[in-house]
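The structure appears right after this line, and notes come after that.
The complex appears here minus one protein chain, its other protein chains still in place.
Chain lettering (A, B and C) follows the sequence in which the chains are written, and residue indices restart at 1 in each chain.
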Amino acid sequence: MSKKSDENPRIGVFICHCGSNIGGLIDCKKLAEYSGTLPEVVYSEDNVYTCSETGLNAIKKAIKDYNLNRVVVASCTPRTHEPLFRECIAEVGLNEYLFNFVNIRDQCTWVHMKDAEGAYKKARDLVKMGAARAAKLEPLDKVSVQIQPVALIIGGGVAGMSAALNLNNQGYETHLIEKEDQLGGRLTSLHTLFPSNIDASELLANFVNKIQLAKNLTIYISAKLRKIDGFVGNYSVEIDKAGEIIKLMVGIIIVAVGASLFIPKHMLGYDGKKRITQQELEVILKNNDLNTNNIVMIQCVGARNEERSYCSSVCCMTALKNAIFISNKNPGAHITILFRDLYTPGTKYEAMYRKARELGILFIRYTEKKELKVEENEVRVFNEYLGEEIIVPYDLLVLSTPLIANEDNKALARLLKVPLESNDFFLEAHVKLRPNDFATDGIFIGGAAKWPVDITEAITQGYAAASRASTILSHDVIEVEGTTSYLPEWNKNLCSGCEVCIKVCPYKAIIKNEHDEIEIIQALCKGCGVCGATCSKQAIEIKHFTNEQILSEIYACGGRDVY
Amino acid sequence: MSFEPRILGFLCNWCSYAGADLAGVSRIQYPPNMRVIRVMCSGRVDPQFIFEALQQGLDGVYVMGCHIGDCHYLEGNHEAIKKFNMVIKFLSIVNLENRVRLDWVSASEGVRFSELVSEFIQDIKNIGPSPLRRDCPDKRLMEKLKAIERAAASDRIRALVGRERKITEQENVYGEKVSQEIYDELLNTAIHDEYIRSRILILLEKEPKSVKDIAAEIEIDPNKVLENILVLKGRAQVDMSEIVDITPIYVRT
Amino acid sequence: MKKVGSVLVVGAGIGGSQASLDLGDAGYKVYLVESTTSIGGVMAQLDKTFPTNDCAMCIVSPKLVETGRHQNVDLFINVEILDVKGEAGNFTVKILKKTLHVNVDKCTGCGICGRECPVEAIDIFNEGLARHSATSVKYPQAVPLVYAINRDYCIGCGICLGVCKAKAVEYGMEDEIMEINVGAIILAPGFDEYIPPEGNKYGYGKFKNVVTSIEFERILSASGPYSGKILRPSDGDVPEKVAFLQCIGSRDYRDGQPYCSSVCCMYTTKEAIIAKEHMNLLNPTIFSMDIRAYGKDFDKYIHRAQEEYGVRYIRSRISHLEEDPKTQDLIVTYEDETGIIAKEMYNLAVLSVGLNPPNDAVYLSEKFGVDLNEFNFVRTDIFNPVQTSRAGIFACGAFTSPKDIPETVTQASAAAGCVNQLLHDQRGTLITEKSLPPEIFVAGQPPRIGAFICHCGINIGGYVDVPEVTRYAGTLPNVVLADRNLYTCSADTQTIIKEKIKEYNLNRVIVASCTPRTHEPLFQETIREAGLNRYLFQMANIRDQCSWVHMHEPEEATRKAKDLIRMAVNSAREIQPLERIRLSVTPKVLVIGGGISGMVAARNLAFQEFETYLIEKGSVLGGHARNIYTTLEGGNVQEYLSNLINEINSNKLIHVYTQAKIENIEGYIGNFKTSIIHGEKKEKVKFKHGVVIVATGADEYEPTEFLYGKDDRIIKQSEFEKLINTTDDIRKKKSVVMIQCVGSRNTEHPYCSRMCCAEAIKNAIKTKELNPETEVIILYRDIRTYGFKELYYRKAREAGIFFIRFDETKPPEVRVEKDNLKIIVENPKIGKISIDSDMIVLSVGIVANGVENEEMGKMLKVPLNEDNFYLEAHVKLRPVEFATEGIFLAGLSHCPKSIEDSISQANAAVSRACTILSKDEIEAEGKVACIDITRCSGCGMCVENCAYNAIELILDRRFGLVASINQVLCKGCGACSGNCRCSAIDILGFTGEQIYEMITGRVE
Partner (left out) sequence: MNEAAIENKGEIKQWNPKIIAFLCNWCSYAGADLAGVSRIQYPPTIRVVRVPCSGRINPFFIIKSLMDGWDGVVVSGCHPGDCHYISGNLVARRRFAILKDLLDFFGIEPERVQFMWASAAEGERFAVLIKKITKLMRKVGPNDRFKKKW
């Protein structure tokens, strides 16, 4: 691409009546005549419906007859009709970016119905601005990117395994890396699962079995991501498998690294023997080793406090599950659950709570204000309703602690160039609309890596991430918008390398290459233009929204007084 | 007769432009004073655009983007705020700050869009025509605005604004956060300095002048002029040409 | 504890640098630590220096570069002292190296970080007159040339990291604690100037046009913010009338310091002269109490200021300033000498601020365990002004008392001399010599040139088309390799250069990059390590003198770069390997003069086990000091003297010859041969020695004025001193009148003898002590009690001693009347008065023995100044040596000075001598003059032009009278060659051939 197109602009302007939507208010013919007087405009006409077959043919004919090289259509809105007109001019061999849309319906005639004169003047200005911009338009190429139909899943827990199986079932080559020496993640330490009471090891065995049988699915245990380069469809990664370096080319990456359990060291007398965590209780239950009758569980240990202000969302259910299990097995057991608020959302979970009460499990509320006192054999808890301290004796004290972000999340986030939130969990692209995407194309997230989730939710999210990933993997090639930022050759000497652009780019599309020069990876760039507006040397340009193009619109707008 | 303001709008493609379309589809009426330039993101609006628009004699400039958190490009509108704050700081120097406005309109807020636009048009009507209108632009003000545009385009200001979010909201290179107050103080100083320097340069581009002449023209203490001339001299932008009597005369290099 | 052969020098101003160079040259490992980010101290801030008006930067920067590169000197910047343990000979010092956030090894000093940094900070080096960025270097010529991030200002935006192509910015870099083991410590932290406090009477800080003298220094400086144009800060106009107010913060018991800051009268005069030189419009006026121009050639300087530059001196102390709010001019109200009160308007006022002890003096004294005096200067030994209260720790420069540059340099060398004395047996134990491969023989081979062209990040590459230049270089004849590098000076590129030399069998290397002034030694070292002679190297300066100065014309800059490289290649083709001549050194010393200076030098040398020949023309040792009983500060001179003489006489390594006369000295540095005649029997002795120390002293002026010799009640100050110290006669005297400046500061002896004021005050106080009834009157022109001596001046006034000033043009008149002596003196304020007295004491000056000095000067080929004192090599930076190498200078024969200063100078001369004596052989520079005697006509022009006495005419067997160059003495300046009418002399390394080749072969 050169800085300037060689030929002089020859602009054709087409004014759409849109039936009476536009033409009913303003004089489109007059507007078309006016358009013909604008600089560089060599042809103008008005059409009843420019978007109709007739209108489109008229455009094509005019391009041929008048040797037009820029086309301006003044009609409805580019948001709906731009692709149509672009395609139209492309059919006769013009680059589709040599088209400019002027919105004189949605943002003019429709909203100024009572001021026909004002609307006409506005339309006139808008056409003038549109033609001015059109004169500066440059042909652009769309960037196409080859896709490697290969998936990499980081994390061999239930979310990761779900995603891996899903993608593998769709026929994609899949690689699954797990940092521990076995698959399963948090599932390996669980006893049963709520609300169905399925044996956790059964589910795990099922998963592992499927995974091991799957073709084209490679598992790397004791492995870590070491290095990553590239962009959507073409990530080259290096995996460190217990010292062995494996290099892969993958198209997408799913982050399913899960979470870790908070160990309440120095809290409430935790000793791992008489005072244990829920997880340790599950191990005891798994081994059928429980032989005490007085059990007290304390909820929210180390959660919903200043340090970790969030609710870990799974602990209430875990406590209920284990309490019910014990109670069922040993009806004589005295189980007391000390809680702050009990979170049992949905029908099934609330039902479990009901069942627990029926089984005679005692629920005592405590508040954050009055601290619990754990003595050797009893817990003193201040109950607000009674207004006094209750003494609950115990043989076994079980502390429900929250899931926390993995320690190595920071390192991984830095490697992948994706963000973390304040608790170091991974941050998705959009909480509501893109819950399993990262802002970076081709990297997805699922499971507890993002937020504490239960097994059901983890599986769901695993599938969700896989589904999002397959929207990319299913293409051989994806086309990336041509309206990207770039550092023009003639501006390279302006660039001081200050890296301000790198920091403001939400897509990590700007890097310093091996020559220590700024490089904008076209495949990653979405064309928002923030880098250009920020660049301290005004060296970065945004294709199709260049400074020159926008300024020409401003000048055209400010030009002759049209009032 | 009340005047008809000429207003330029920069609308982001994904929210506010769609919102404006929605107003149309819903036939919500508002005065036709605003001309719209579509940009992909409010963060794309280079401060230069706003200064250029004002120099064109336009009576107002309206920048609209997605609501915070809704940005199609994640955080482009955050960047837009920072740039806009800088624009406001600059325009306050010449009391033009109320001629520009930044607002958020979502794709579903056709009504809000029309209300905001109507309100802005009314506000501008109340303020009156731009002193820079083409028929009789205020030349001194124009010169000041040119100086502002140049100052805002300086590396120093652009770099500071470009890094503002990083250092005040996330962490700087030392893993610390710089408080907004400290940052603002720094930016204000930089804005003030660069504005004065641009004014000096523009004055000197017209003709060689002495420190005292410059001080009288831009109405600041000659001592401050001298300080800034020394900085410009260090940047090889001005030079002393001769000494007339006891007064050195400076030129633009 | 075992002694250690290393030294810590604290503070890297001119004093610290000099001490480090001396010790490094003498074979000690030196750790030079500096609290700021570059060396040079205050001297680097100065525009010019008095009394020669030398450009400070011109003379100091080569010294700083040398310090920065010296292989025995480890320089640490941005350092804080944490802890000092141990004792003389073995200290352990813990230091904190504060992080610069810039990797010193990687930073190339290109400055791009500073230019892109968005934060402006106050430029402290320019005294706040300018601003620079939060990432900056102290000044453009700084050593080391390393940018540092100022964390006080830095907001951590990270831009410098992005723009630094050398990747030198490291934000994570942390402070580092280091322990170093040293045998001795020299403290040279310098001084901090007095800053008038808020609400001061001069309006400093309030009135824009009131600046301090150090600020004015930066205004004057050509590389300062005003580029040497004198402008006033309020409106940038040229101030036509400039007032200099003296004694701001000095001699001030209320708001400042009671002592005299010693240097202000002179630096003010210099500033006035230079200001006038820079801007002829200016009219400087200096308001001062006394004019204390007591140093060598200082009085002449004042004269020049008055006569040539029209500087006006008004004898008045200004108490306050007012500002005219409209013009911002300043109103000076003063009382002149006649008592008239006047008001004058000035456009600019310069406050000549005094020298305070360094701000961290107390901290330093606590850390190092040394005592401070009452003003927080370091307390030193009464006879050895560089010895602190703690053994093994020495001090020099303004930390001991306010002083000027040459005295600082002298003291620095003196401190080094004392360290030599302490650690001489550990000399050479901690330094390492690089082992180098043998040199490849290249003579006669066709040139194979390798050209390395540097991008210098974007500093060159951004403006000059480096690939094109490289391509072009490759096309030049004899160039077998043209390569380009991002940074040719980086460590990895050095390896590449070495490899390429081998691979391509290169025998000449050229580097096109920055400036040879800083980088040539580095590349020379590299090619030497690859086995090439270090002179087979040529540099093309395509950055400092090309890309940086033609930024807007990249094409022209590229063309220029090509030309420069072609010129370098042309020159390189002609380069021949050079040998550095080595000469053995006789480790013996001749000291001429048996006064205190000579004896101190001899004692120090002998202590270091250098055999010393001490010759004295008189029959006894002691010299001028024999007339002095005490010092002003109370030191017992006679006791000191007799101890010294005993030590000299009992030392076997010192050969003392009295009644000696030198018959002949021949030879040169390292290898002198001397024959003397000594004793009553005129015995002849011949010996060899490596260096000479001249300490021949000076004489007391024999007055002819004031009826001296006509009446025995009119005596000299020395006679008076003897009288009050050995007899009781003073009790009978009712009145004593002293007359100052007898035989000084007149047309015959136009210099100040420096010590007479102090001597007079000393004896006056003593008189009052012995007999409070005696009236003592001192008739003076200026009282020059510089430094802490000022306190005794005040003490004398308090003791009731009268001081009456007279003008040079109206000297007192002495009449002998019957039983009485009558003195009539005219004071400008009170008019003529007549005083009756029974004793008149003449404070006579010091005069050089012209005849003897001239004779000696001829023999040694060393010059004298107009007053027949010896002329040192450089007034500022080489005060104790002669231009002729191997000959040093100490004591009164240099100029009038105090006993302590003589002792310092003697030790300094020893230190300088040790840089030669400590080596078995000395190496001469390779780039020296050489002569083709077949072309020499023996005209002798070169002999006259040589400033180093390196050329003499000899009789050649075949060619008759021809010039002969002693390459050991030659510095390679080329003055001889430039003037040689037969083109017989050429300069190796800068040969005519090389230069012709550079001139010719120009591409159009």
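By definition in this document, a contact is a pair of C-beta atoms (placed from the backbone, for glycine too) under 8 Å apart; a residue touches a chain by one contact, two chains touch by 3 or more.
Quantities reported herein were computed from a predicted structural model and do not represent experimental measurements.
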- Task: Would you list the chains present here that the left-out chain is in contact with?
- Result: B, C
- Item | Listed residues C:Thr475, C:Thr726, C:Thr747 or C:Thr1000, member touching the removed chain | C:Thr1000
- From the listed residues C:Lys560, C:Arg754 or C:Lys768, report the one that touches the chain absent from this view. C:Lys560
- Among C:Pro140, C:Gly679, C:Gly850 or C:Gly960, which residue is in touch with the absent chain? C:Pro140
- Task: Would you mind spotting which of C:Lys167, C:His552, C:Lys686 or C:Lys858 touches the chain that isn't drawn?
- Result: C:His552
- Message: By the contact criterion defined above, which parts of chain C meet the unshown chain? Give residue numbers in ascending order.
- Response: 47, 52-59, 61-62, 111, 140-141, 221-223, 227-228, 515-517, 541, 543-546, 548-553, 556-557, 559-560, 563-564, 567, 873-874, 883, 927, 945, 947-948, 971-975, 977-980, 983, 987, 990, 992, 995-996, 998-1000, 1002, 1004
- Extract the touching residues of chain B with respect to the undisplayed chain. 207-208, 234, 236, 239, 241-242, 249, 251-253
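Criterion: only the chains that are shown with their structure count from here on.
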- Task: Name whichever of A-B and A-C has more C-beta pairs touching across its two chains.
- Result: A-B
- Note on the structure: Expressed in whole Å, how far the mean CA point of chain A lies from that of chain B is 33
- Going by residue number, chain A touches two or more other chains at 496, 498, 500, 503, 536
- Could you list which residues of chain C touch at least two other chains? 116, 158-159, 161
- Note on the structure: Listed in rising order, the residues of chain B that touch chain A in the complex are 4, 6, 8, 13, 17-18, 20-21, 23-25, 27-41, 43-49, 52-53, 55-58, 72-76, 79, 83, 114, 133-135, 153, 155, 158-159, 161-163, 165-166
- Item | chain C residues within the chain A interface of the complex | 112, 116, 158-159, 161-163, 165, 462
- Sites on chain A touched by chain C in the complex: 493, 496-500, 502-503, 512, 516, 536
